[in-house]
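The structure under discussion is supplied below as structure tokens; questions concerning it will follow.
Removed from the display is one protein chain of the complex; every other protein chain stays in position.
As written, the chain order gives the labels A, B and C, with residue 1 at the start of each chain.
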Amino acid sequence: MSDVTGAKVAKSLLLVAKRVEENKDYLCELDGEVGDGDHGVSMTIGMRAVTRAVNNLPDSVTPQAAFVAAADAYADEVGATIGPLYEAAFRAAAEAAKGKTNMNAIGDWAAVYEAMAVAIQVLGKAELGDKTLLDAFFPAVEHIKKLATGGGDLVSALESTAKCALDSAISTKDLVPQKGRAARLGDRAKGHQDAGATSLAIVLAGFAEAIKAG
Amino acid sequence: MSDVTGAKVAKSLLLVAKRVEENKDYLCELDGEVGDGDHGVSMTIGMRAVTRAVNNLPDSVTPQAAFVAAADAYADEVGATIGPLYEAAFRAAAEAAKGKTNMNAIGDWAAVYEAMAVAIQVLGKAELGDKTLLDAFFPAVEHIKKLATGGGDLVSALESTAKCALDSAISTKDLVPQKGRAARLGDRAKGHQDAGATSLAIVLAGFAEAIKAG
Amino acid sequence: MKKLINDPFDTVQELFEGFVSANDHLIKQVGHRSIARIESPIAGKVGIVVGGGSGHLPAFAGYVGKGMADGAAFGNIFASPPAKPVIEATIAVNSGAGVMYTYGNYQGDCINFDKAQDHCRELGIQVQTVVLNDDVLSAPKDQAHKRRGIGGLFLVWHVAGAKAEAMASLDEVVAVTSKANANTRTVGVGLTSCTVPANGKPTFSLPEDEMEIGLGIHGEPGIKRVKLRPIDSVIDEIVESILADLDYKGSDVAVLVNGLGGSPAEELYLVYRRVSQILKASNINIRFKHVGEQVTALEMAGVSVSLMRLDTEMHDLIKNSVVDTCMYKKI
Partner (left out) sequence: MKKLINDPFDTVQELFEGFVSANDHLIKQVGHRSIARIESPIAGKVGIVVGGGSGHLPAFAGYVGKGMADGAAFGNIFASPPAKPVIEATIAVNSGAGVMYTYGNYQGDCINFDKAQDHCRELGIQVQTVVLNDDVLSAPKDQAHKRRGIGGLFLVWHVAGAKAEAMASLDEVVAVTSKANANTRTVGVGLTSCTVPANGKPTFSLPEDEMEIGLGIHGEPGIKRVKLRPIDSVIDEIVESILADLDYKGSDVAVLVNGLGGSPAEELYLVYRRVSQILKASNINIRFKHVGEQVTALEMAGVSVSLMRLDTEMHDLIKNSVVDTCMYKKI
């Protein structure tokens, strides 16, 4: 596999954006069941801004700079709850990728994912089980951290991590929300899959797909 | 047949009101195709007011007074185009029935119907063929006037007159409206049966039915 | 039918009661279905009486108060009021300086207001009438007397009310109202039908991907149905109809972007954005502008655009007026 350079990270963000937008209606539908039906829209607006920003980056971009561009894009365009959460996540990803010229190792991605999840938790103050995107993200982080110590293949690690996130997102159906709009519904929100957890799984799957494509 | 007294005229107005209200939705539908969809509502409001007024009349009421009560009811409650037209019609009917203690003769009804149609024309200034209720009323008036000279049975005269009004109402489908809201549509209103002509036929059928019932 | 109502045959009466009690600091009830400005009659002032069917709020009763109308008569939904409430309002607002009737050009309104006018003149009240016909697409230009009155009446009454407020004579108020009407044009588009409560079903049905151009404020069909399109291209088309009907080039204008009841305010601002772009490009100067629901058709989704060409008199009247009516205020 060729190096996962900053340019490749940037390119992977473009694929993530594509996959998110393809799922806009589905994400809105999930959000509409218990929230305000805009999650797919907010993510698409953010990811379009990311795409514009990334398209302006030089080929020589570092992984850190690519994540900073994504953070800035979310900060300026999205708002909502999800905007500052992803902004913080991408900014933390940048920090975790600081100084690196490539992200070839599973550990590089484990560090980035963990930093993202932690940043989201610090800002949004959700606990595991609160039925938020963290209920997909933290299991995925645990999963990739374990793989990082084993030292296997990056692509399959990213793929199985995305799969873990998706499984966890599906499992949010059983949870009663505690944060955000859905929290007001209590038991009425049971049985519905969390929109933010689902989009997070799509984001992680997008990274895996892009890195695999090389 | 027993005398068609003022009380019977009053009672016939109650049946007319009932039949009109039963056709409220149908009349609205006809009006909605080319107008503002309220004709059944306006007629029902008017006929409910007529019902209230007629219920307050003494048994000794004259035919004239019964029609005056109907005119006053329309004047106060309906408005719209149809309100003043029916007010004028009922007031003319009262005038035509002036001094009569009964309306046993076909000629009594021919005079009342003719007075009503003429009053509507004087106020509304519609010509025959303009696609208004007059396109049902005038043929009906011609019809009953002819029968009046023959001197047949009152009930069958009223029945065939109502039938004539209904046939004429159906024939309004072929006319292009010249008055009221529908006038603005020109050819687009062709093929639609005029709502006011239809309700007029229902009114005349109500009189016939009530007098037959005795 | 999804409506916040009780028995649909009670709707107008209950609406009237609610309206009167919600606005009792500005108006008083002066008859079964008629209201007048609380200070009426105002010595020396021409009284302006408006009215029409219910279902168009703020038109018509919503404009009673300082700077627009002095009295109004409530009809049933989409049905002209009978003469009686018009007469009651006329008597209540008449200070001796005369009364002007002004309303949209509908057969029912013309018949009933004319009856009231005849009656009030017999009572010795000076009454004049100005019937409004701003709806460009409701009849060709050579039959303009057949055109309906729609959203533009808001602009015309703005001018008329300011003139009366300035204690002009009846003739002067009538003259400026006629002039304002002659200089006002409107075109509307509708996306959905509305439902007359006592009818219970939508007046017409419009496929999910079609809109109606030129439809009336009672759900009367317009001149054509077109496919739903981006709003900019729709606004281009309707403003073009307006500009083709009257020469606005180089003029000062007042603009109204009017919501028909069911479209959110957000969309009205999108419409204003395009209208202002077109007028700028056409060298037409916007001197007064208003975006809001002013003449509605119950819950119909849609919009109308009105332009009033201003001369100095009309300009000054509309710009400098202070309006404090039940449902429209201008400081």
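The definition used in the following text is that a contact is a pair of C-beta atoms (placed from the backbone, for glycine too) under 8 Å apart; a residue touches a chain by one contact, two chains touch by 3 or more.
Owing to the predicted nature of the structure, the values given are computational and were not obtained by experimental measurement.
Though it is not drawn, the left-out chain touches A, C in the full complex.
Considering A:42, A:121 or A:199, the position touching the chain not shown turns out to be A:42 (whole complex). Across the entire complex, the residue among C:34, C:94, C:263 or C:321 in touch with the chain not shown is C:263. Touch with the hidden chain on the side of chain A covers residues 24-25, 28-29, 32-38, 40-42, 44-45, 48, 75-85, 123-124, 179-185, 188. The set of chain C residues touching the chain not shown comprises 2-7, 11, 14-15, 17-19, 21-22, 54-55, 57-58, 62, 189, 191-192, 194, 208, 211, 228, 230-232, 234, 257, 261-274, 276, 289, 291-293, 296, 298-299, 301-303, 322, 324, 327, 329-331.
Note that in this section only the chains that are shown with their structure count from here on.
With respect to chain B, maximal separation of chain centres occurs for A (centres as means of Cα atoms). Computed from the mean C-alpha positions, the centre of chain A lies at a distance of 73 Å from the centre of chain B.
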